[in-house]
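Below: one structure, written as structure tokens.
One protein chain omitted, others in place.
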Amino acid sequence: MSTSQKLQRFLDLADLTREEVLELLALAARLERHPEPRALAGRILGLLFFNPSLRTLASFQAAMTRLGGSSFVISPGQGTWQLETRRGVVMDGAAAEHIREGIPVLASYCDALGIRAFAQGTDLAHDLAETTFNDMAALVDKPLINMESAVNHPCQALADWKTLDELAIPQRGRFVLSWVWHPRALPLAVPAAALHMAALRGMDVTVLRPEGFALPAAIMDRARQAATLSGGSVRETADRADALNGTQVLYAKEWGATEAYGDAAEDARLRQGLRDWCVREGWFKHAAPDCRVMHCLPVRRNTAIADEVLDGPRSAVQREAYNRLPAQMAVLHALLSS
Amino acid sequence: MSTSQKLQRFLDLADLTREEVLELLALAARLERHPEPRALAGRILGLLFFNPSLRTLASFQAAMTRLGGSSFVISPGQGTWQLETRRGVVMDGAAAEHIREGIPVLASYCDALGIRAFAQGTDLAHDLAETTFNDMAALVDKPLINMESAVNHPCQALADWKTLDELAIPQRGRFVLSWVWHPRALPLAVPAAALHMAALRGMDVTVLRPEGFALPAAIMDRARQAATLSGGSVRETADRADALNGTQVLYAKEWGATEAYGDAAEDARLRQGLRDWCVREGWFKHAAPDCRVMHCLPVRRNTAIADEVLDGPRSAVQREAYNRLPAQMAVLHALLSS
Partner (left out) sequence: MSTSQKLQRFLDLADLTREEVLELLALAARLERHPEPRALAGRILGLLFFNPSLRTLASFQAAMTRLGGSSFVISPGQGTWQLETRRGVVMDGAAAEHIREGIPVLASYCDALGIRAFAQGTDLAHDLAETTFNDMAALVDKPLINMESAVNHPCQALADWKTLDELAIPQRGRFVLSWVWHPRALPLAVPAAALHMAALRGMDVTVLRPEGFALPAAIMDRARQAATLSGGSVRETADRADALNGTQVLYAKEWGATEAYGDAAEDARLRQGLRDWCVREGWFKHAAPDCRVMHCLPVRRNTAIADEVLDGPRSAVQREAYNRLPAQMAVLHALLSS
């Protein structure tokens, strides 16, 4: 990431050292202060969405425009047929095209490609290995951006780190990643990315979640390794009062029950009786006085976080979302500027 | 709107004086004669569509390009999840995000935002108060454009005024807004906007509609006030021969029965037997010889207007649609040029 070292791909914050992340954040801040409206003139970003999007869809297009470039959007199933991802399959079902053709073709029309893949959601090992995203990434010979995969979301993590800096949360501050309620199981991408980001930043991180919703050991272990390198720590608990005591950040996120991965009925049984896992003002009695609330959005009001919190002074969710723009401008600049 | 007064928002033609509208139209004409391909260089327009669109979708993108800017499009439910609009709701249904998050976030990625909202279609008072659009507008701290709301469509109205000028329809000319048949109730946005526009232009306006389809009193009253200021007049009738006698413009539009607002069965009952409210050449026997036909489009051929009229010399519908482009270029220029 130094001026002599160009970023080739942005797939996982864990591919970067702490110093490289700080360089990207410095670049983001510089581009906010000193716009470079022609830096990527004539460059094209292809955006491939296998899952719906709002912030990512809008902010990547805006980021390219702010740097003088352009983009196109492909959403299989929305004006484009479905793309098959399984290897070796006899394609006599719904999908008209395989990623083995579709992805290299799209890559050949642009200078960089962003892919939003998806969690398969049935086989945890398959998703933890990022099998689907890695199959796609192997097909791309251009700069590539992970716009969210089965268990990762590095653009969100970078924007979140920027937000923590802007909120003046100390490097060694206390950060709670809390499970919150949702009607159904959601993927592990954001909790895994936020946990790793906070650990790599050097924070004292607590994962707060009800029984049954512990994050997979592989995700916890990776975060602990990052914490060790950065001087932070990672622990987990189901005790809300203990977790929130003195915390400076509550990062709320919905996710599915690891031990019932892909089992919707068992997941639903496990989340019964957990509707009080909706962040309310009362949660902050023993937190740091100016404890902030973060969430990647979209958030369901009054199921995951109450109106009183989202509309109150603790909420940093708008800033997080806005920071997707400068964070991604930095990534695009590092990948594509000549 | 004078050079020293910049437009902040374009939400309702009624927010502008007659003179300010004329300045916008002069700007539109100037941009047609003297293109300014770099006026909005680097500027981004966000386009948020809660309802489908063809002209608005294409013409706003084209308008930004013609002025050197760019745009992105978000259509909740089309590659993006649904956005909840109700206040204080417990979000455990289909919508994944609330406008209270989604709209400020989108606004933070662009320099101006256009919103196409929708009529709730069940509670007339709610729609007449523009509750949904106003809730959204209150969340935007950037230049904002109403791309159609429950009872307004100022971009269409501005393009229609431009069209009347180009057709050399006198300021004090006779203008008939006529209800036409459609298989179901359509919103009041265009009839309300067209009526107000013609009144503000100073025309002698007649609203022609069958019994049961009178426009709401609030809409009629607002138009009468505009007419008073501009030297025009507003009346209504169910007598087609009387209305069309000597008219210079027939503006055709479909809308729902005010007295059955939100009651599809009663609305259907009221429109039974009204299929002869399809504009045909025979309607113009006693109109001015060169009486023109306007419609905002989309129009259903041979239900609302017959082929013989749409394909004949009276039709101004293509020009109206084209005029969306220069009219919106003027709005964007007034909102965004530095």
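Order of writing sets the labels: A and B. Residues in every chain begin at 1.
Here, contacts are C-beta pairs under 8 Å (C-beta built on N, C-alpha and C of every residue); 3 or more make two chains touch, one makes a residue touch a chain.
Predicted model, so just to flag it, every value in this text is computed and none were measured.
Considering the full assembly, B:65 is the residue among B:65, B:122, B:171 or B:228 that touches the omitted chain. Subunit B residues in contact with the hidden partner, per the touch definition given at the top, are 35, 37, 49, 52-55, 57-59, 61-62, 65-66, 68, 70, 73, 75, 78, 183, 297-303, 307, 310-311, 317-318, 321-322, 325.
Taking the complete complex into account, residues 41-42, 44, 46, 70, 72, 74, 76, 78-81, 84, 88-92, 95-98, 100-102, 104-106, 108-110 of subunit A touch the chain not shown.
One rule holds in what follows: only the chains that are shown with their structure count from here on.
Note: centroid distance subunit A to subunit B, computed from Cα atoms, is 40 Å.
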